[in-house]
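Here is the structure we will look at.
Only one protein chain is missing from this complex, and each of the others stays in its spot.
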Amino acid sequence: MSEFIKPELVCPAGTPASLRTAVDAGADSVYCGFKGPTNARNFPGLNFTKAELSESVKYAHDKDAMVLAAINSFPTAGRTDIWKKSVDDAVELGIDAVIIADIGMAKYVAETHPDQRLHLSVQAGASSPEAINFYVERFNVKRVVLPRILTVPEIKRVHDAIDCEIEAFVFGNIGMMAEGRCSLTNYVTGISTNMDGVCSPASHVDYEPDEEDGLTTRLGDFAIDCISCGETAGYPTICKGRYDTAHKKNYYAFEEPISLNLTRLLPDLMRAGVTALKIEGRQRSRAYIRSVVSAFRDAVDAYAAGDEPDITELIALTEGHKETQGAFKSKSWR
Amino acid sequence: MTAQLTLGPVQYNWAPEDWRDFYFRIADETPIHTVFLGEVICSKRAPLYDNQLPDVVERLHDAGKEVVFSTLSEVTTDIDRRLVKRVAISEGFPIEANDVSALQQMGQDPHYIGPLMNCYNEEALAVYAENGAKSICLNPEMPKVGIAELAEAAKPYDVALEVQVYGRMSLALSARCYHARAHNRTKDSCLFVCDQDPDGMRLDTLEGDEFLTVNGIQTQSHSILNLVECLDELQEIGINRLRISPQSIGTFTAISAFDDVLRDKISPSEALKKMRDDRVDAPFSNGFFYQRPGYEWHDKMPAE
């Protein structure tokens, strides 16, 4: 007998093929974005045209899965039309929810498409009940994607104090900085994470091998990490680099390049009132999506049935093979 | 309208006496119009200034300064939430919100929107203006072209725009304390190690390049934003509130240099020289304004 409602499994898709893969692997819903700057994973070769999204929505709906459109970057003044068009297109295609970060775009959705289900992106950085309630009361937000900084008991307290659903990240790449409030990439590259939808743009990334089979990873003009022979090399993002300070040398000043894996905390999260469990990774390969989604499908189903699932496969999939429960387990992470 | 200089909140952990003396000097010696006061980075630090606060407020008021209380930027724990609430309901003081939760706490009284909130476009500006904001300080990553569009969009509303023109730029916030991490501690057991670095802790790349500045949960630029050569352009597009963000070194020189330029007493290049000569501990930058990497410095183009 289960003590909680079985949560929705929300899975990433960077391409139409990944979306079909995620649906086939058991996703309850899939989130994705349009090509261009309107979403927070604006990488080359990734994302959907309107025609591709249209086909993808049909595919998902035929198999009883939902599609959520991430329109979760921040339009710069003078180019909001691109974002508004994305919202209009997504609504026209019968999207199940739009995921918005910008307060102005939330207003646009609420006023222009009042019947459209609206989710608040993690990029909005709403980390307290008061912040969440502001969005719920003003814009009729139905679900908030929580920042990855709260412990499970804190999530429970948020749940009890707000009037909308909670979606929580459970697996994948975990950025260290408060979402939607980081301009580190722009400081180095001139391309803004918030306004252009890309953290660490590939166009500015460089891997520079040395003679001892080591590797220096760079973003723009700055060295982000120097990796010695035999170490694994993550994609260089500023918050996962190694640096020197007066007190400590050659260390991960912000966070080690590890992945979030909350498989063990799933029952606790479900008891805390989390409606939807989110897997990160729109930039990841289809093979990865297939493995992660299938494994989570099995894990969620097993927990819901009161069983203990086998999670060894999920741990093997973690970036660099190192995993963390991040902030969720204990305050000592902070 | 003539331009006004404003002073953003001290973002570092200064000794309470140093903090008080800094504001006394601001009151006594500077033409600053509006002073934003309060702990915006770490709720643990806030009580350190409680004893000094009444004297500082009185001195600033006596000097004719407008005093605004700024709220915490990253609000997670119950302590954070209580601090925001306490500030947001301060009777008789205008509030600068640095997080959406402050807007929810204070209702629709006239207030300010701080640079740690996101206001990137006309629609966002409309939300804030209709909610009672009387001034919005933009994020330093906003380029000139975006600032100009927003200034245009602000016209139908009774809302002013403010732009940071001097000081280290806030680039990121986190739930985690990187000062504590550098000292092998956690946020809860930090013993306030951030008090060792009155201008933040420098972070260098492994190749020895000076890169960023750690201030508790905040990551700032190493370079110091300096838009003294852009003041004409800012005023032309309608920006008349210009924010200086305090450092322990160079702030008073910067205030007088900016004021002298605004009063046409000295040229921007003379002002720049004056500020550079005052032992500043980092290079100046203005890249964001020109839609370039933020750490870059671009000499002003000769007038056409």
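We just call them A and B in the order they show up, numbering each chain from 1.
Please note the rule applied: a contact is a pair of C-beta atoms (placed from the backbone, for glycine too) under 8 Å apart; a residue touches a chain by one contact, two chains touch by 3 or more.
Methods note: contacts and distances are computed from a predicted model.
Which choice in "Sigma-70 family RNA polymerase sigma factor", "SCP2 domain-containing protein", "Putative tricarboxylic transport membrane protein" or "Oxidoreductase" gives the name that UniProt lists for the one chain left out?
Record says "SCP2 domain-containing protein".
So there's a chain missing from this view; which of the remaining chains does it actually touch?
Touch partners of the hidden chain, whole complex considered, are A.
Which residue among A:Thr112, A:Asn250, A:Ser285 or A:Ser330 touches the omitted chain?
Among A:Thr112, A:Asn250, A:Ser285 or A:Ser330, only A:Ser285 touches the chain that is not shown.
Could you tell which one of A:Glu92, A:Asp160, A:Glu208 or A:Asp310 touches the chain left off the display?
Going through A:Glu92, A:Asp160, A:Glu208 or A:Asp310 one by one, A:Glu208 is the residue touching the chain not shown.
Among A:Leu9, A:Leu46 or A:Ile238, which residue is in contact with the omitted chain in the full complex?
A:Leu46
To test your reading of the contact rule: which positions on subunit A touch the chain that is missing from view?
Against the missing chain, subunit A presents residues 14-18, 20, 43-46, 201-203, 205-209, 215, 231-235, 283-288, 291, 317, 319-320.
Keep in mind that, in the parts below, only the chains that are shown with their structure count from here on.
Just give me the whole-number Å value for how far the CA centre of subunit A lies from that of subunit B.
The answer is 30 Å.
Note which residues of subunit A are touching subunit B in the complex, please.
The touching residues are 74-80, 102-108, 124, 126-131, 133-135, 138, 147, 149-150, 154, 157, 176-178, 180-184, 186-190, 192, 194-195, 216, 220-226, 238-239, 241-248, 250-251, 253-255, 327, 331-334.
Which bits of subunit B are touching subunit A when the two form their complex?
Listed in rising order, the residues of subunit B that touch subunit A are 73-78, 80-81, 84, 99-105, 116, 118, 120-128, 139-143, 145-147, 149-150, 153, 169, 171-178, 181-184, 186-188, 201-209, 211-212, 214, 219, 221, 287-288, 291-296.
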